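What follows is a single structure, and I will ask about it in a moment.
Omission of a single protein chain aside, the complex is shown with its protein chains in their original locations.
Chain lettering (A, B and C) follows the sequence in which the chains are written, and residue indices restart at 1 in each chain.
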Amino acid sequence: MVSAIFIIVVGLGAAFALGLLKDSWRNGAFALTMAALAVMSWISISWLGALASGAAQPTDILTAGVQPPFAINLRVGLAEAGLLSVITLTGLLSALYLRDALMQQGRRSMAVLLIAIMALSGIVLTRDIFNLFVFFELMVISTGGLVLLSDDERAIGAGFKYLVVTQVISILLLVGIIFTYHAQGSLNIDDFAAQPLAAKGAGLAFFLLLMALVLELKPFPANGWALDIYESAHPGFSAIFSAASGTAAVYAADKVLATGGAEWLPLATFIGLFTFLASNILALRQDNDRRLLGYSSVAQIGLVLAVIGQRDILGDQFLYIAGGILIAHAVAKAGLFWISGVITRRELTAWTVLRLNPPLVVAFATFLAMLIGLPPFPGFYAKWELAHHLVAEGRVAVLVLILIGALIEAGYLFRWFGLAIKREAPVARPKYAPGKVLVIYAAALLGWYAGYRWGALSQYDNLLQAMPLMVALGFLLIEGLPARIKNVIAIAALCVWFWLSYGSFDPLQMIFGVIFMIGGAVIFLASFHETGRRLGFYPPAMLMYAGLAMLIVAESSFAFFAAWEVLTIGSYFLILRGKKSEPHALSYLMFSLGGAFAILLGFALAAGGTAPLAIADLAQVTGAVAPWVFVLLAIGFMTKTAAIGLHIWLPGAHAEAEADVSPMVSGVLLKAGLYGMFLLLMTMGRQHLFGVDLTYVLLWIGALSALLGNLMAIFQEDAKRLLAYSSIGQMGYALFGLAMMNHLGWLMALMFVINHYVYKSLLFLSVGGVAKRTGTRDMYRMGGLIKLMPLSFIAVLIGIITMSGVPPLSGFGGRWIFYNAIMTADARLPMVLVFLSGPIAFLYLFRLIHTIFLGQLKDEHRQLKDAPFWILLPQMIYVAFLLGFAVLPGMALRRVDAYIGEHFTEQGLSWEGLTITSEFGYWSPVQIMIVIGTIFTLLFLLLLALNHKAQWVKQFNIVYAAERPFRPETTHFAWNFFAPYRRALGFLLAPLVTRFWGAITNALHETAEFTRKLYTGNGQTYAVHVLVFVVVLYLVAGGIS
Amino acid sequence: MITIAMTTGFVLILIGLYGALTNTNILRMIVSFTIASTGVNVVLVSVGYMPGRTAPILDDAVPVGSATTSIIDPIPQALVLTAIVIGLGVTALMLAYAYRLFRIRQTLDISKIVELKW
Amino acid sequence: MIRKFASVVLLLILGYAFYSLVAGFVPDGELNRSAAYYAENTARETGAQNIVTAIIVTYRGLDTLGEVTVLFLTAAIVAQVLSHSRAPAGTRGSGFLPAGELLETGTRLLVPLILLFGVYVFVNGHLTPGGGFQGGAILASAMLLLLLADPMRRFSHRLIAKVESISGLTYVALGVMGLVLAGGFLDNRILPLGQFGALFSAGAIPLIYSLIGLKVGAEFSSMLESLEETEDR
Partner (left out) sequence: MSFEWIQIPYALLTLLIVFVYGVFMTTIIRKMGARAGGRYGIRLYQTFVDLAKNYALRSHISHGIMFYLGPVFRLTGGVGLILFVPTIYGSVMHQNFAFAGDLVLALYFVFFGTLGMALGAGESGHPYSAVGITRGLSQMTAAELPFVLAVFAVSLQYQTLSITEIVAAQQGGFLSWTLFTNPIAVVAAMIGFLGTMMRSPFDVFLAPQEIPIGPPTEFHSAYLALMQTNRILFPIAKIVIYMNLFFGGATNWPVFFLKVFLIYLVSALVGVVFPRFRVEQSIRFFLIWGLPLGILSILIV
């Protein structure tokens, strides 16, 4: 094991040696630089490996052969080694990335780079406070030099501002140091820990010291200088400045903070949270990519500082958590800055160019996911652990603030991703310097590796070893294959997974498992019509299904939450594929992440901080916290079921998605939320908050969703939006059934789960097929298609009969169970809404079939053929299923009925014979079918007998007030179909919810717009900010002495 | 004695900062900062001073044996040297920057160098 | 105006903080433990008369290394910054009157003395006040004198850079030797401590300090050089 001091030695030596080279001999100089950096990285990594594996112990390195505190000593522990690896690797890669700039500027700049990395390593290593100062100044000056690498002349101004600010900082630092020394009689950090400073009346000195170090972390608002550097410097250097410098500075602050004792931690927490929130909000209004990244790094460092502020409660998990966030940030931020270097223009939309190079898009996504802390990256595990520790110690407020900040950050980062994916992309594929692209990929791989390590270190199963996830990620590797082959593999994967796991399912899991896996496979049949490679479809789709697969087998809260996030992110990418779905995908993600965070909070509260919590143990949660757990989890799940109030993402997301994606996200994905509700109600049952029975609240929410969802549906001109809104209503029914908390209510909910999957997938597919042919989704542009698209018509007909609950099809079963269920329910008022919404559903369903298939055929559609085979095939399967399910609902429901019976006292249905009987009524599907069938046939025969010679007449051969119309457009009554209804009940549709959420986002953006005026760009003002920051905190802290 | 020196140092720091915060001319700012850092150095040494003792050099005047009782604290002096050198380096760097800025912008007024903001 | 007022207020509060520092300051009666340790053990451990030097070069050698690096860094950056606007050869200093006879001679007389003095200062750094930095500065002042006397004069950058780099490298090498042969990085006991108070004593300290002197001198000179060579408009 090479002593870590050689990191410094090699760095310096190489820097000095560069001076000996001829100025023209640049390749050699660059080679020397790279070699030196490589050695430094190798040393750090070997230490990291040794320490992590326990092969080596943390060691002190003495200088001058004298014991500390009398001589400077360095220390390499696990933390140090990790950070050193980050710093040196960033240096190495960045140097490679900066090759051209360095070559052009010559050996001096290389020396500066080397010294910068050396200094950063020194900051991490040293245990001597004044030595820390020296390395800091080295970092400052070398930063001043590296800023000049940029070809942007504004960088020089930025560099000068930076120098000005650092002058102020170093003044504070020196004063702090010398008085600390006076109080301690030593400069060695470890001695401070021995006797806390405030005790010795050196609180103020320590405060100044701390402030100086914290100011290096670019706390809001004293960070304008840093943002200017981020914006103007060479991205290769910005990567170092963000990843390496930030890391080192954080560690320095942590080192000193650790000696100050617990009373300083709240200060750090406050600064950290403040910075995290403020910077994220400010970033909302950024349209310059590098400045945006700047804001984001500032925020992330703030987050780490806030975590450091919790070190008193994190215990031995501290490294795991802080390190997770820090490393995720470092890798991601470096990667993003590197990407921004290969992009020529600075506005966010310029990133569309990445689309011409899909691997870069994957890298982009990877980095974003790391920043947000999505699985399977380190930030995810860190977030989870952090949440539990905070809750355990009752620091919920801190957690909530962190989650809010993270949500905002996700907002602007994924909005950016949306821009990059959806906006107009240039056609000419740019030439990237291979070196640079290589560096970017390296960073992405490092990110995945870090995720793997963190997973291995976590106390849970490593997500990157979870079979479904691996399969989904595997699709990234076979992206090159043709779509059809991938489709076969996908279907096979789903079926195999089901076949492997169904043995262990209980009936509930079985129903959802069938819908998720087999149902998903059926929908995939429709994907066969897509030709070509269909890049970027299968990985997200399979990611979603992987999440669903993991969800139903999840036993612990961790597994459940991880699965939830996985399916969320997968479905987001999937929805984003739609043509106009950019804003809708974003709002979907925002609501889902918000919901996910609510779930996280809920689980943490439930576990009381002692994760992992078995889902089943939710039942054991009692006391004052239980209702809150219930509320949070319910909110989380209801974001997925798009309960009214949280629904505004759904219509756009489902409507704009591709033909075969809509059924996936509507028919399948929505059920994830219901599954969650099932588990929640099964385990926690009725909870009371402020004396209110929460299931009663759910009852109202469900009823309102049912009513308003249906009501909004009948006024849509866009067929897919209509279906989307109807999903809101249908989920409302299901929620209502669940919230009734009785046997039949749950049975009805399950009936809806099954039915809704079938007919919604069916309808979305048919409408999708029609839209594909007609090239529009506006129903009033269609009409009279029944003759051209008979199969689609039949599908829709069966679909709407089922959905409207008209006998004899299976929808009636749902209604029948509903009536029997409400007989025993004690809350009656909400049912009024459900009663009203039932017939309303009938309105939009009729509109759907009438305006598309009946009425007058448009001239431009006369040549249309029926929908493509592969889109029709699954529809026919569904039709067949519906007819069968109508006659024999028992085949699916009996066992579930029995299973639910375990949870409730009152008895369910009795299934003997063909008749299904409840304690109130009876229902005999087969006989109904026979009777109706017979009557229908007889009458049909009668009509045939009377009217067998009837033949089709021309389209316009109708009685039309003694006139004959010639234009289908004027004759097809479709636009604003239910005008009277709008006149009567339109007032119910005031978009209050939309306005509410819109107001919130606007408020945030306005705040950002207003606040960022703070950064006037004047270096002097920035210096003032720094002083204000210090002084205010001094006053807030109440004049420490 | 010490307090006077120390106070002087702090006053210098404040004066320097005041100058740096109020003069928009870059050169003046640099000068102000040098004043401030001089102040810092004064504070540094004044912390190490102990009344009635002599310089930490073990010549005939100060035998090795009695060093503990007769010399002043040597550490701040070592530190101040480093501080001075570093301050010098930074100043030189700032001057160079000032030169470049002037060549690019034809002005030394920092309030005019604001193309990076918000 | 507002800015002035705001700064005044800020500085007043800061001043109050400083005041409380001064007010709360109690000078030590006797040396604190670190200082005491140096007072007792410097002679034995390093063999240097000048405790400050011992601290700078040995006990806190890492600082000093960093310090030297700072200068190296600054020199490099300054050169880089100014190299953008280097005046075309020959035009420099044009417009200066030729330096007078008196100045020429004075310079020729003084420069060797100054150089000698500088060398003396850093060679004796471990015995008397002064040391590498001071000596280096003095060396550089000789350079400054030459430049003032004859703005047209040029010195070879290669030479200065070589001196700079070699002394730097040797410094680091000595540090590593300390790691290998003695107690740790930058340990001065790689050479015999010699007889206390003699010129060739205190182990590697004089050597290191001389290297520092050379390096500092070279760095200052190169800074002066670059500054001088930029065209003044």
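Rule of thumb we're sticking to: a contact is a pair of C-beta atoms (placed from the backbone, for glycine too) under 8 Å apart; a residue touches a chain by one contact, two chains touch by 3 or more.
The model shown is predicted, which means the values in this text are computed figures rather than measured ones.
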item: Displayed chains contacting the withheld chain; value: A
item: Omitted-chain contact residue, chosen from A:428, A:946 or A:990; value: A:946
item: Contacting the left-out chain in the complete assembly, out of A:394, A:435 or A:839; value: A:839
item: Among A:445, A:935 or A:989, the residue in touch with the chain that has been omitted; value: A:935
item: Residue touching the undisplayed chain, where the options are A:564, A:746 or A:977; value: A:977
item: Residues from subunit A at the interface with the omitted partner, ascending; value: 784, 786-787, 797, 801, 804-807, 812, 815-816, 819-820, 822-823, 828-829, 831-832, 835-836, 838-840, 842-843, 846, 849-850, 854-856, 915, 918, 920-924, 927-928, 931-932, 935-936, 939-940, 942-943, 946-947, 949-953, 955-961, 971-974, 977-981, 983-985
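We take it that only the chains that are shown with their structure count from here on.
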item: Subunit B and subunit C: spacing of chain centres that average the CA atoms, whole Å; value: 16
item: Residue list for subunit A, restricted to those that touch at least two other chains; value: 130, 134, 137, 141, 144-145, 175, 179, 182, 187, 1020, 1024, 1027
item: Touching two or more other chains - residue numbers and ranges from subunit C; value: 3, 7, 10-11, 14, 18, 21, 25, 28, 32, 34-35, 38, 60, 63, 66-67, 70, 73-74, 77, 81
item: Subunit B to subunit A touching residues, read off their complex; value: 13, 17, 20-21, 24, 26, 29, 33, 36-37, 40, 43-44, 47, 75-76, 79, 82-83, 86, 89-90, 93-94, 97-98, 100-101, 104-105, 110-111, 113-118
item: Residues of subunit A defined as touching subunit B within the complex; value: 130, 134, 137, 140-141, 144-145, 153-154, 156-160, 163-164, 166-168, 170-171, 174-175, 177-179, 181-182, 187, 224, 227-228, 231-232, 1012-1013, 1015-1020, 1023-1024, 1027
item: Subunit C-facing residues of subunit B, complex; value: 2-3, 6-7, 10, 13-14, 17-18, 21-22, 47, 49-51, 55-59, 64, 67-69, 71, 73-75, 77-79, 81-82, 85-86, 88-90, 92-93, 95-97, 99-100, 103
